[in-house]
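Removed: one protein chain of the complex. Kept in place: all other protein chains.
Going in written order, the chains are labelled A and B, and every chain counts its residues from 1.
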Amino acid sequence: MKQFLEGSHAVAEIVKRCRPGVVSAYPITPQTHIVEDLAQMVSNQELNAQFVNVESEHSAASVVLGGEATGVRSYTATSSQGLLLMAEVVFNIAGMRLPVVMTTANRAISAPINIWNDQQDVMVVRDSGWVLFFAESIQEAVDLHLQAYKLGEDPDVMLPVMVNMDGFILTHGMEAVDMPSQEEVDRYLPAYKTTYKLDVENPLTMGYLADPDYYLEIRYMVQETHAELLGKIPHLAGEFKKTFGRESGGLIQTYRMEDAEQAFVAAGSVCGTIRDAIDELRAKGKKVGLVKIATYRPFPKEAIASSLKNVKEVAVVDKSISLGGFGPFYTDVTSALSSLGTAIPKTSGFVLGLGGRDIRVKSILDVYEKLSGKQVDCAFIGLKQELLAETE
Amino acid sequence: MTETLFKPGHTACAGCGQAIAARLVIDAAGKNTMIANNTGCLEVFSTKYPESAWCVPWIHSLFENCAAVASGVESGLKYLGKKDAINVIAQGGDGGTADIGLQALSGMLERGHDVLYVCYDNEAYMNTGIQRSGLTPTTSNTTTTPPGSASFGNPRPKKPMPDIAAAHGIPYVATASVGYPQDIQKKVKKALSIKGPKYIQIHVPCPLGWRHESSQTSEVAKLAVETGLYPIFEYENGQLIPRKIASVKPVEEYLKVQGRFKHLLKDAKGLKEIQSVADYNIKKYQLKAQG
Partner (left out) sequence: MKGHMTSKPGSSVANKTGSWRTEVKPKFLRKNCIACRMCVYICPEGIISGEGKNMFGCDLDYCKGCGSCAAICPKKDIEMVSEDEKI
């Protein structure tokens, strides 16, 4: 049934229906509404969960680590500085193969302090071993949380999954959302059952010290599992489509790529703006399309290379920057395209929207102009020249 | 082979006070116990893969978060309806408790989780090589507070961690010492019979870090108590219950058996300062026996 919902509330609703037993979070804009809604649901007994109001994000992640370790489905959400503060716990959760699900309401990172959307925060934990999904819309954010628990808790996977949704744009935006019913969710997502847990009947030691004789193989196993996910995730998305009747998630999604000569590559809500720009360009006869990254880790290198192999020019749109280097998507995409040998398209990297700078159709059209010009590795779009004069 | 939930074969130093205390704690708590352990000597010497000394469910995450992980374990057990039958213990060293772990501990105490926190106090970051912590006593020689021409060792007093825990209004706080092993077990059992957050801090000599013989662990621990330098007491719902010292010893007796205080023995001013710490403790915690 479709409901007109604020993004945060939609996420809280779907998380509630996933029946987590331990929820713990620390307030940070723009994640707050999600957690406030969950608190209200617990206090109205709509959600039977232990809601732990912690004293920092580091502890929020630690609480859900502990909760998940008792075999109880757990949930947390954060943004920006909070994700950075809990970063070591985030790596710990993946290394310990605990299938926690987290929402990151993507937000810019200090300094300077900025509460608005870009994708810099998740890039800090890109290497952690978490599965990283990116939602383009509120509907997709809802759907990805369901898929996240199902995928992570698969006994052959046992990895945590993060659903990234652009802060404010998706969390505080409103959309008509098809919200799966509790019965549908219960059918799709059974209760979490595992033998990998703290249990007085089977007293195991979790989180041991692994010396050089063991560490390499244990890390390799996480990498191998990510490789296996390249097969599992399309299956997960296909099964979701059969069950709920719509496309959500997967490794990549494409828009008007069938005969494209030029392409954009991007992730998150900016894809909506890019679709509009593509429609405008197509109306003028330009053969351009979009490859949307729906799963960033594992990185779908084959899917991306194959979707771009007939394209002449590619523009990668990053809403983050590895300062001193390139946009993270640009680095991964060019790495994937290197497998095309002599047929590698001319690929340029563009950085837009940092700190919530609005990305309009015009911004994408500016990128399009530059895409057919000289190849650039990392061009910032939309810079206000008057602010670039050195002061002090 | 003895019936213990903390098996031998672990790689603690010979004479390690923390190994003694850790075994006493878990054997007093019993098999219906889950432990969340911080990084430190105990975690490292008891769980080098694939060997583990622990016979109860045990989890290690990071250096500073065992209180938060334990909060999560306790919450999971509450959700499962199993908390009443299972003890949850969070444990760490002095650094992991009073310094880097203080925030998580304070949060756990303030939220009222039904968890016993045990701090194994060997008065420095021993696992990383004897560096100074917030619980290192004044003048102690550590690798980051070495005595020299411009220093007489650690310049700061011990952070009053048990009082900080008690200030959260929790039902039970206690200090204990490896010099009195049965007292440790009594206090652990008492704590676990109380619902809510509990804090026990156990003085555990470190032969390597304190520079004494491996056979002297018990003797050194007892002297710390008998001089008043390590006050033994409980706070039950805020009420102080001291363990009186039968016959108070002068601080030199404790200091002279440890290399970490060697530089003090010729320093009359330094000795006086340490004696005043002991005297302060004896007064504050009412440790002098009557008569």
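The definition used in the following text is that contacts are C-beta pairs under 8 Å (C-beta built on N, C-alpha and C of every residue); 3 or more make two chains touch, one makes a residue touch a chain.
Note that this is a predicted model, so its numbers are computed, not measured.
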Options B:Thr128, B:Ser215 or B:Asn237, residue touching the unrepresented chain: B:Ser215
Touch criterion as defined above, residue of B:Asn38, B:Ser52 or B:Ser75 at the omitted chain: B:Ser52
Among A:Arg17, A:Arg73, A:Arg97 or A:Arg275, the residue in touch with the chain that has been omitted: A:Arg97
Residue of A:Val42, A:Ala87 or A:Met158 in touch with the missing chain, whole complex considered: A:Met158
Subunit B residues touching the omitted chain (full complex): 1-2, 4, 6-12, 14-17, 19-20, 23-24, 46-47, 49-56, 178, 181-182, 207, 213-219
Touch residues of subunit A, complete complex, unshown partner: 96-97, 156, 158, 196, 203-206, 208, 210, 214, 217-218, 221, 224-225, 228
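The criterion applied here is as follows: only the chains that are shown with their structure count from here on.
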Euclidean distance of C-alpha centroids - subunit A vs subunit B, Å: 43
Parts of subunit A lying in touch with subunit B, wherever the complex brings them together: 21-22, 24, 48-50, 52-56, 58-59, 62-72, 74, 88-89, 92, 96, 198-200, 202-211, 214
Residues of subunit B touching subunit A in the complex: 31-34, 36, 43-44, 47-50, 52, 54-62, 64-65, 68-80, 86, 103-104, 106-107, 110-111
